[in-house]
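What you see is the complex with one protein chain gone and the rest in place.
Then we have chain A:
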């Protein structure tokens, strides 16, 4: 079961121009938001495999949204497309003037999904929210969400929707949650991180996937209660991704590879260390100030890295139990 679960198909669908390929390229190919204007319309299906955590390969199908392609997906290619789907991500363009027609297409897609992959998870992104005035964003989104839920048939209760735009961290919130829903063994990861957090008296420990900088798991200890920023996970993704891009531009390297092994800040009120953890994750720790605290944290992260090592191995070869 586990190995198959790791090869889930993720369908990315929605009307042409709604922003599917833009989001995919920003999250998984390290484009910055202003680069996406160069993208042309997707022809047919663009398939890509994204290695996420060691045993988790995302099999992403970016489906071109022009009518002719959609027509094919619903008829001759039906089984090919909708078989073995783990997740459907459906993108609605908030600017679209044909809401009714968009919803009808969505219903047809949902029907096919019910037939071939009834247990799939469905996420709907109401996209390009930057084009809506700030004051009315929430109202507009709630209204749209209600319509989408009505059209979601047997998925209505499970369907999760997010407002998104490529211009701020809302993109990372939505995609972070989607990817998280796919990661098995979350409680094992949590045990390791909690142990690390205690050993360095951290207020916060966050595990990030290294190429996307999406947060995989987040531990906040009692010491760190009361942060004034509830949206800091997606802000961090946004900040670190931007920095990574600057580094990549400077070194003229392909930015999908990671850009730093260690990053630390020693400020008067806090210490922050970001360090490579496993082959495709890094860990961010925030803990009290002081130079000796940094040294202590680096040693503890090193130890935890060793213990965590086999988490990145394929499930079958993993023997060791989490830390006591």
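In the analysis below, a contact is a pair of C-beta atoms (placed from the backbone, for glycine too) under 8 Å apart; a residue touches a chain by one contact, two chains touch by 3 or more; residues count from 1.
Throughout what follows, contacts and distances are computed from a predicted model.
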Listed names "BING4 C-terminal domain-containing protein", "DDB1- and CUL4-associated factor 13", "B30.2/SPRY domain-containing protein" or "GTP-binding protein", matching UniProt entry of the absent chain: "GTP-binding protein"
Quick one: which of A:186, A:239 or A:299 touches the chain that's been left out? A:239
Residues in chain A touching the chain absent from view: 201, 203-204, 222-229, 232, 235-236, 239-240, 242-243, 246-247, 249-251, 253, 257-270, 272, 286, 288-292
